[in-house]
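Accompanying notes for the structure given below.
One chain of protein is taken out of this complex; the other chains stay put.
Should a chain be cited, it is by its letter among A, B, C and D, assigned in written order, with residues numbered from 1 in that chain.
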Amino acid sequence: MEFDLFIRYGPALLTGFGVTILCWLVGSMGGVVVGFVLACLNRWGPRPLSWLIYAYVEVIRGTPFMIQLFILYYGGPYVGLVLSPIQAGILSFIVYGSPYFAEIFRSGFNAVPKGQIEAARCVGLSEKRILWRVILPQMLVPITAPLTNFFIILTKETAILSVVTVPELLYETQTMAAETFTFVEPFLVLSLFYWLMVVGASWLGSKVEARVTRHLKRA
Amino acid sequence: MSFSFDTIWQNLPYMLTAARWTILISVAGMAISLIWGTFLCAARLSQGAITRRAAMVYISFFRGVPLLVQLLMFYYMLPFIGLDLPAIQAAILAVGLCSAAYTAEILRGAIQSIPAGQTEAAEALGIPRFSLWRRILVPQAVRIGLPSLVNELILLVKVSSLASVVGIGELTRISQNITGQTYRPLEIYLAAAAIYFIINWILSVMGRLVEKKLQVG
Amino acid sequence: DLLSDIKAKGKIVAATEMHYAPFDILKDGEYQGICYDLFTEVAKELGVEVEFLDLPWQSILPGLEAGKFDIVNAPVTITAERMKRYSFTLPIGNATVALAKKAGDTSISKPEDIAGKAVGSQKGSAQLAQLKAFSETLASPADVREYVNIDEALADMAAGRIQAVANSMPLMGYAAVQRPGLFEMVMPPFGDPKYFGWVAPAGEDSASLVAAINKAILKMHEDGRLTAINEKWLGTAPELPTTMPAVK
Amino acid sequence: MSNQQATNGSTEDTPSDAIISVRKMSKRFDDFEALSNITLDVNRSEVLCLIGPSGSGKSTLLRCLNFLEAYDGGEVRLDGELIGWKDTISNPRRPLSNDKLRTQRQHIGMVFQHFHLWPHMSALDNVAEALVSVKGLSRSEGRDKAREALAKVHLSDKADNYPANLSGGQQQRVAIARAIAMEPRVMLFDEPTSALDPELVGEVLTVMKEMAAEGMTMVVVTHEMGFAAHVADRVAFLDSGRLVTCVPPAELFGQEPDDPRVRTFLQTYRERNVV
Partner (left out) sequence: MSNQQATNGSTEDTPSDAIISVRKMSKRFDDFEALSNITLDVNRSEVLCLIGPSGSGKSTLLRCLNFLEAYDGGEVRLDGELIGWKDTISNPRRPLSNDKLRTQRQHIGMVFQHFHLWPHMSALDNVAEALVSVKGLSRSEGRDKAREALAKVHLSDKADNYPANLSGGQQQRVAIARAIAMEPRVMLFDEPTSALDPELVGEVLTVMKEMAAEGMTMVVVTHEMGFAAHVADRVAFLDSGRLVTCVPPAELFGQEPDDPRVRTFLQTYRERNVV
């Protein structure tokens, strides 16, 4: 193991980590928001829209991220869509993540007992209030874990951004690997950084979970 | 630049052959993921502190370490402890064991939202834990978590592409190789995307059918 | 040692990434290319069967060290740094850097024309280092972009983000032949002459294997097979040294 | 078909003091006829008790009154306004938009047989929620008013408990408080005292009598004949989805009822309650 490598490549790796975190956070948060809107439109919107959403979900969810990104970044210019690597990275992240999030939210909607929604309607809560005050807090119980799962999966999908030369973590570690002809060290670095993100996401997930399952804890 | 359907047409047979590996790894991996994931979830929710801890460590390891690294470990590091798995088995095992960690979490979330009274009713009747899980908790957890489970299975189909690092010529790998020779990535990748889409769409449709069937009342 | 093990089994396992035309390609579902033809001949010389493995680059070196296969028969540019960690065979291809441009781009007609333009190359490759050094010598240096894979550099050139791509001469030539309407070679190659070799694990264990392969390569130099194979794929045959080239 | 019925129904005379009028209403679940041809008026400020055997359709009838269950045929009108369906002649009928439905439901309170409290909110917030988001009170005003409502049902000390940490009777009282705090024009109670002890039943009865005195109309499903006898202005008896009779309690309990079905129904009760 050559530890001086870490010193030599340290700054580049840290910058890469920063870019990875940026794409991850912005991309996955955007994905959550878009996914939530999709799930809501699918449930409360007009019929034809929900078919459209269904098609979007199936196509985007069903095809690999790498290929979507490739087509967006390298195919985009043919139709006049020229994006910088980071722009393309974040945009494709939002697009890629949203159908998964939409499906998770859909499962959450289904998990809330019908009687509680009826009770809310009976006291005259608007559908929007019902969503915020009755459905959302309760659906977080079954979906916090899948949401955390998917945040974690997205940490690793950031690696794919390297194919469009986003200077993220994998891109930088590959520089290190290719220039120094090493393999164990880059993997170690990569694993360590991903692990940090995963630990962060898991920690946050468990906090949210503790908060949303408060009412289930029996004294 | 012209879009060449010819290129797709010529190479499609090879891609379909490669897709068979993708399907094999996915289906076998799914079986491991669902079965082992259920046990993990049970362990994660068990009252025994040691079992619970062990499951937590397992989950944080398999979710924390990139699958690529896990695969390399299975293939290249296990021989050092005398377990030399053939590439395909290593790939299936790595993909399945990793996905099980996610499956376990999905099920755990769903089980938490099943009212505690139902477990109490089973306990009061003296129903054994195994039956409680098999007959009461898992069917309902699957109903609640199905969309997320289908998400996970679709992801599993896609990560099966990592099996290329242990030398398996699955769909993504073969597509990349064909690209390297034809210099027509857009065409080949679109074709690959279409094949992935078909596999995943079948999964998703099956998921929705099961969901319909489990939706009662 | 490694060689006697191979002889005993009657089989040598060679790993490559079938993704580097024209050396290693997957054509019509089959592994082909210069390295395939050459190594098949080498195996004949050794008197053993050969089994080829296709692996992505990131798992080739771990696999070599874990003993999952015997040799890497991918074209690897011979550099000083790499020689520290692995044993190279004699050169089997020319790795000198050359440029490709978009077909019909009249603004580039010789390597020096890339001054001030965006040029892509493969991350960590010896050719990238050559390109950077060359760019320094120009009046206004080129904007050098690094890609994980050379495919992506070519795709980006097709999409118009960069104006030229630098990689080994054979590869650039092959790309131009495959997509004549899209890519065009820029002559001549530039920078230091570089060569591709094959890679075996470092150390005593593999010394005899490397020696045996080198012997086979020399024999193919003499009986013209080397030239014939190169001509088949490249149209011309490069000058290849018959001794290990000196590297800085 | 359903439309046919609906038009017929509305041509009948509606007494002018009826706040709810149900005309030839029917409801089926798949091929099971849960309610058939129900015609019934509830007068302003009246307390109407619904009794009948288990599964006879009492809950379903209540749920049709505020369109939680979309009735198939006939009409339900609140103050002359058709509930749930668009009041135009079209076949099949089309339901009102969510917003319109919400406006209608604001006037109709309901206490569910299974309470349906929101498990993630404390007892207090269960009651305060609608006050804040429907009546537009500030959160603290809402809480104050909720506290009053809880006090009425003797639950001040459990205001901060989550439903899971309340006893059955306490949950039921939260459900009652939640509905009455909204002061609707009509209240639908589905077995509001099933989980309450006799003492509390008395208290709830008092609360209901007060509400009736203040002019609220109530429809109460109950299995407690004593409750029905003491609270109701009229008692309706349902059997297998049909309205058998609807008369003042004295008539039903005072003398031997004419209808044999009602007679057997009340018999066991009378025997057991001579203590």
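The working rule: a residue touches a chain if its C-beta (ideal position, glycine included) is under 8 Å from a C-beta of that chain, and two chains touch if they have at least 3 such contacts.
These figures come from a predicted structure and were not determined experimentally.
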{"item": "Omitted-chain contact residue, chosen from D:L78, D:V201 or D:A236", "value": "D:V201"}
{"item": "Touch with the omitted chain, as defined above, among D:S36, D:Q104, D:S133 or D:Q170", "value": "D:Q170"}
{"item": "Of D:N66, D:Q113 or D:T217, the one touching the omitted chain in the full complex", "value": "D:Q113"}
{"item": "Sites on chain B contacted by the missing partner chain, in the whole complex", "value": "47, 115, 117-118, 120-129, 131, 135-136, 139-140, 143, 214, 216-217"}
{"item": "Residues from chain D at the interface with the omitted partner, ascending", "value": "29, 51-55, 58-60, 113-114, 158, 165-170, 173, 190-191, 194-202, 205, 223, 225-227, 229-230, 253, 264-273, 275"}
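We adopt the following convention: only the chains that are shown with their structure count from here on.
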{"item": "Pair exhibiting more inter-chain C-beta contacts, A-C or A-D", "value": "A-D"}
{"item": "Chain closest to the middle, measuring from C-alpha centroids that were averaged per chain", "value": "A"}
{"item": "For chain A paired with chain D, centre-to-centre distance based on mean C-alpha positions, whole Å", "value": "46"}
{"item": "For chain A, residues that touch 2 or more chains besides their own", "value": "70, 74-75, 78, 138, 216, 218"}
{"item": "Where chain D touches two or more other chains at once, by residue number", "value": "164"}
{"item": "Listing of all chain pairs that touch each other, if any do", "value": "A-B, A-C, A-D, B-C"}
